[in-house]
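Below is one structure, written out as structure tokens; the observations come after it.
One chain of protein is taken out of this complex; the other chains stay put.
Order of writing sets the labels: A, B and C. Residues in every chain begin at 1.
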Amino acid sequence: MSETLTLGKALNLGLRRAMEDDSKVILMGEDIGKLGGVFRITDGLQKDFGDERVIDTPLAESGIVGTAVGLALRGYRPVIEIQFDGFVYPAYDQIVCQVAKMHYRSRGKVKLPIVIRIPFGGGIGAVEHHSESPEAYFAHTAGLKVVACSNPSDAYWMIQQAIASDDPIVFFEPKRRYWEKGEVDTSGSLESAFPLHSSKVLTSGTDATVLAYGPMVRVALDAATAAAEDGRKLEVIDLRTLSPLDMGAVFDSVRKTGRAIVVHEAPHNLGMGAELAARITEECFYSLEAPVLRVAGYDIPYPAARAEEEYLPDLDRVLDAVDRSFGW
Amino acid sequence: MSETLTLGKALNLGLRRAMEDDSKVILMGEDIGKLGGVFRITDGLQKDFGDERVIDTPLAESGIVGTAVGLALRGYRPVIEIQFDGFVYPAYDQIVCQVAKMHYRSRGKVKLPIVIRIPFGGGIGAVEHHSESPEAYFAHTAGLKVVACSNPSDAYWMIQQAIASDDPIVFFEPKRRYWEKGEVDTSGSLESAFPLHSSKVLTSGTDATVLAYGPMVRVALDAATAAAEDGRKLEVIDLRTLSPLDMGAVFDSVRKTGRAIVVHEAPHNLGMGAELAARITEECFYSLEAPVLRVAGYDIPYPAARAEEEYLPDLDRVLDAVDRSFGW
Amino acid sequence: MTRASSKRAAAAQAAEPDFVQLLTPDGQRVTHPEYSVDFSDEELRGLYRDLVTVRKLDAEATALQRQGELGIWASLLGQEAAQVGSGRALREQDMAFPTYREHGVLYCRGIDPIMPLGLFRGVDQGGWDPIANKFGIYTIVIGAQTLHATGYAMGVAKDGKVGGDEGESVIAYFGDGATSQGDVNEAFIFASVYNAPIVFFCQNNQYAISEPLTRQTRVPLYQRASGFGFPGIRVDGNDVLATFAVTRAALDNARHGNGPTLIEAYTYRMGAHTTSDDPTRYRVASEVEEWQAKDPILRLRKYLESTGLIDEAFVTEVDAYAREEAVKLRERVLTLPDPEPGEMFKHVYPNGSPEVDQQAAEFAAYHASFEGAHS
Partner (left out) sequence: MTRASSKRAAAAQAAEPDFVQLLTPDGQRVTHPEYSVDFSDEELRGLYRDLVTVRKLDAEATALQRQGELGIWASLLGQEAAQVGSGRALREQDMAFPTYREHGVLYCRGIDPIMPLGLFRGVDQGGWDPIANKFGIYTIVIGAQTLHATGYAMGVAKDGKVGGDEGESVIAYFGDGATSQGDVNEAFIFASVYNAPIVFFCQNNQYAISEPLTRQTRVPLYQRASGFGFPGIRVDGNDVLATFAVTRAALDNARHGNGPTLIEAYTYRMGAHTTSDDPTRYRVASEVEEWQAKDPILRLRKYLESTGLIDEAFVTEVDAYAREEAVKLRERVLTLPDPEPGEMFKHVYPNGSPEVDQQAAEFAAYHASFEGAHS
């Protein structure tokens, strides 16, 4: 059963299905009840599942995550909505010291099946703290898994997989793609869906590999289309899982193309691109025709809305990197 | 005037001198007054400068950093002691969203000359949260500068330079080296001291470059000594500054040696080694005989004390990496 | 202390909660055993002008947003008295730390209302000098500014600038939702322990976006203070006189070295949370209408008219004045310059950074390459 859905709606349906499948799934966050969240991702869920399962919380992110830990200890499967990327930091301690470490601390006796949903990235003309890409802060943290969806179909399946997983998962949603549409086949089971912690080759190509995730996948695909006009075939890989990384397809691709470009909105310095570059170089040392290049946000605070176009990686910057790679 | 000092005492003297030089310098933290801090780094300072300048704070890290922002706005130069690395996270929001961004937000009108001292790293047989290496979390954050000292002389000078700087600085102290001694020449001025944001070549060598900072510098130096017995000359560079990185000497070295190994205690994934590997590969692509290798903490929570020897990079693991580099 | 006394005031006004009130919704002056004002006629007229002007400027900003000239706007509609009353209570030497909604306080500080518009237009993120303006940069992360205010106030005390009429006070603004943040509670603790000269001014506008007050507390917010060791008091936040009186007293108390006070200004957010919000999803029209009847401007106007302090001519003149100010604001907003290309690389660090410099240079070269392509 295939439907055309926006990414936001696909998440909404995915959450709904997860709540139907398991009565222990509860949603927590600010304004997720009547309002349905500031992006309406939880629209209608409180009405249908009640306010014991869709919980408008006090305005305190550490409190949300900390109580979610307790609820998980009690057998619940809390799915948290952080309102915007820039507001996750008050919860950072609970995430890094508790959510990430409780399983380890307990020698496996405790599982915390918590999903922390974070709408992330820029491009929506917002004020400060509403456009950040904090994924590396989480991916650097052992004990957390980190994923990012890029399209409605993945959104629908990945959110359900994340909720069904016993691992604590930070789930990044590309907020500026919430309104983009795509086909979603909602039939089939979770088990038969494409595995959560797997990267996916979206276009196959022989000239260069472009790695992206979340909102930048669209940009990478557009770059591939544009490059094709110049006769260059780019292999675009949607990473999907940022921790653990799924490098198999990436290594295969780079061994074939000899060139890799990583694209993300997060700052360049110590962003996902750094880790990808390091791993690719280590694994594909003799295959590389040029160093892995990074097209990323600059190492500055996210700028004012009217400068964000300058800040954000776009088609041209990706193509420029491809050119630079070929010029090496 | 050269003295033999422990690293801890050198910090203590550096703090003292900074407080003498500028009456706006104040110290804030938990137990830094009568107790002199759990590591005694502020020993005697409250006695001599009073409790208006050496402030025992409530037990609240966000409160400490947040009020330091206000004190800096008022013209003070707060130097914060975070008691242990693992306790900085409650302050993460204030550090990332306020300390790092206020100068930018104000278009340069506000300066926040705040130093956040963090004793970091393992090797002291401690319980959980007392042995972490969170430097990448800060180095990935634009608006913060991040440094790490490795020996008494640097400790003495770098802490004063950090306090004198108008940039907000996260200052990492290798806690397991607090008791190690070294010569400190306390004569001369801050201005003539080796610049804060500069890396330093400690041993020159032609066969491979070893990059380290903080507690791992000692390990790198020991590896160089051991390698020398095998006839391999390692060039050890103490990075000292983690953000911005000072890559000049690093690139020169790698162009010469063709091999680089990065050593740190922090987890491998997205640690400083990732960024260094990416940059070195980009800049020295044609000079590299082998990929940049990383000797780092594993991607697991910091383990129980009696397993930490297994976890921490040591001489053998560095030499093994050198071997692997040569075997490429 | 304040509780018992304010109860008496409330008794006269059964429908209202337990708070300090000096002017009823229908424009009657009432007395309070502890709080009073002694405004001159001119000052009273000035308050009316302030209220009308800040409402008009706010409406203009909302309109600008609707027309695409601002990215977003956080309206103060309904909270004019809370902001003008407290804003006018500040003395020149006092320092204010706002959220993102204190346009009325900013106006009362004598600051050009254009100042924060760059932020909402998206051309900068504030960009003003908080010290020169004695008004902090708008803070978006909920509650963070309360710690900054507390630290600043600790610094005031350290500087010996408390203890007399010339003492400096600090005011920290925040909302009802913010009271749930750890930071705000830690600010209470630091302020109390260091006896900092600060007033915590909570505008309880009944909502944190869509969440009603009951999601943050089950007791009145002003009561939070006592357990931290300082007084809390609730004031009718739609009553500009009472808000002034209570805030002035608390600020003076602080400047004289008597430490913090929490003020809960009981008010209502008449509009949406921001222009991005749709309040019809979470609150009923009747509630809004009820609060309409408690409008902060109307009651002052009724009072001033009934006492003959203002007449229709004055009202018309003030409206015209406010409209003119709004037109001026509009014109200036439209000419706010967009950031220069590459300006985003400026002011990352006071001492600069070679990494940022390098990226700025690469950026410039990259863009120059397009220029070249075009020419």
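Just a few scattered comments:
We take it that contacts are C-beta pairs under 8 Å (C-beta built on N, C-alpha and C of every residue); 3 or more make two chains touch, one makes a residue touch a chain.
Small disclaimer: the values here were computed from a predicted structure and weren't measured.
Put simply, the hidden chain is in touch with A, B, C once you look at the whole complex.
Within the complete assembly, A:Gly66 is the residue of A:Gly66, A:Pro134, A:Pro152 or A:Gly214 that touches the hidden chain. Listed residues C:Ser36, C:Gln67, C:Ser226 or C:Thr280: the one in touch with the omitted chain is C:Ser226.
When the missing chain is restored to the complex, the residue among C:Arg121, C:Lys134 or C:Arg215 that touches it is C:Arg215.
Against the chain not shown here, chain B presents residues 30-31, 33-36, 38, 56-60, 62-63, 86-87, 89-90, 125-130, 268-269, 298-301, 303-307, 310-311, 316-317, 320. If you put the missing chain back, the residues of chain A touching it would be 26, 52, 57-58, 60, 62-63, 65-76, 90, 93-94, 97-98, 102-111, 113, 142-143, 145, 165-167, 243-246.
The set of chain C residues touching the chain not shown comprises 179-183, 185-186, 189, 192-193, 195, 214-219, 223-229, 232.
By definition in this document, only the chains that are shown with their structure count from here on.
On a Cα centroid basis, the chain most remote from chain A in this structure is C. Centre-to-centre separation of chain A and chain B, using mean CA positions: 31 Å. Once the centre of each chain is set as its mean CA position, chain A and chain C turn out to be 36 Å apart. Chain contacts: chain A has residues 62, 86, 89-90, 128-129, 269, 298-301 touching two or more partner chains.
Contact of a single residue of chain C with at least two other chains is seen at positions 124-125, 141, 182-183, 348, 353, 355-356.
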